[in-house]
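Worksheet: one structure, shown below.
What you see is the complex with one protein chain gone and the rest in place.
Right, subunit A next:
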Amino acid sequence: MAETPRDAVIIGGNRIPFARAHGAYAKASNQAMLTSALNGLVARYGLQGEQLGAVSGGAVLKHSKNFNLVRESALGTPLDPRTPAYDVQMACATGTEAIGSLANKIKLGQIDSAIGGGVDSISDAPIVVSDELRAILMEATRAKSAGQRLKALAKIRPGHLAPQAPGTGEPRTGLSMGEHMAITADKWGISRQEQDELAVASHKNLAAAYESGFFDDLVSPFKGLNADNNLRADSSMEKLTKLSPVFGKDLGENATMTAANSTPLTDGASAVLLGSEEWADAHDLPKLANFVDYEQGAVDFVDGAEGLLMAPTYAAARMLKRNGLTFEDFEYFEIHEAFASTVLAQMKAWESADFCRDVLGLDQPLGSIDRSKLNVHGSSLAAGHPFAATGGRIVATLAKLLHGKPGKLGFISVCAAGGQGITAIIEGR
């Protein structure tokens, strides 16, 4: 693997249970949720009064009043207020990017400790006014006399007053993420059955993990929730096959994506504690795993040259090459289930000799991923996907899975809006 000056150690994680949008957290703000996730982490690892190297994270749907969301959230915790904190944003890869770049700072010796994470709320999403109304209000603000101000305000028409909620549509194509994915799924021939099977497995795995107590030290209750409320332990193929497609309906018979094999809109927050080996030892903290490396990817999706959510496919090829690894070297795979078909399409691409040779420029395909190693404790289809909070959920889950398995590797793939994505490598200790 690539040589680095020192290891970045994943010490632990904490998240609040993820809640379906407009449900349990309907009245919780991004700042309230992130503060709670940070507070849980601080309490679990005794960080009261500690000055950390940095706290980094973000939210995808963020109000402009939250210009310093992470700093404001950190100030609401018992952490030493001299701990710097800053926002990052890379759509659904926000949390993973925050954690990855903090790990790099630790490896370089710039900082010794850090918290990375993210939060998102659909229920408390910022509603904005129309561009026309905003332009008029700004003009009125710039007016130098009452007359000028009135003249500007007189331009307001009833149509300008309609509020605009943020959508999940890609600005450059007008297609929702689900519609984009439906096109990619069709291109790769991903069947309805495969997707439903993956969704059922996700629910069964997450339910089993809760049952076994795996999440006891990874999740803290919030607003009366103790576990992710999207989880359906009784999910079954029988139930899922009854659902009608919700995306790609213009594909007719080939429409395969339903509400069950697509991730629901979710509220939630997560945080992960990182440190150098020395810092962890000095504070007598556990060392679950090393954050070894990560890679960003982006694809040309606007005119359909590549699928919107396929960037991790490319990032993985570069990251594995740099580290001299193949899929056979990994013990566990965490592929974010934006949609069941996202996971399946990425895996088909890595299996495809043509794609790996012609598009990724590899001598041979990256190969297939053993399903028994994939999302073994469930993923976003069951847990839900509060965009920026997903990275923290995945990193903490995988680090705990690899703890006690020194040298064993875990692989992460997270796709993101805008045709981007991140892959990462974690090594157990």
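Simple rule for what comes next: a contact is a pair of C-beta atoms (placed from the backbone, for glycine too) under 8 Å apart; a residue touches a chain by one contact, two chains touch by 3 or more; residues count from 1.
FYI, contacts and distances are computed from a predicted model.
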| item | value |
| --- | --- |
| The complex's invisible chain, by UniProt name, from "Thiosulfohydrolase SoxB", "MaoC-like domain-containing protein", "Putative tricarboxylic transport membrane protein" or "ATP-binding cassette domain-containing protein" | "MaoC-like domain-containing protein" |
| Listed residues A:L108, A:M237, A:V302 or A:A353, member touching the removed chain | A:V302 |
| Full-complex contact with the absent chain, from A:L175, A:A289 or A:A382 | A:L175 |
| From A:R6, A:R149, A:K187 or A:H283, residue that would touch the chain that is not displayed | A:K187 |
| Residues of subunit A (touch criterion as defined above) contacting the omitted chain | 131, 159, 171-175, 179, 183, 186-187, 250, 302-305 |
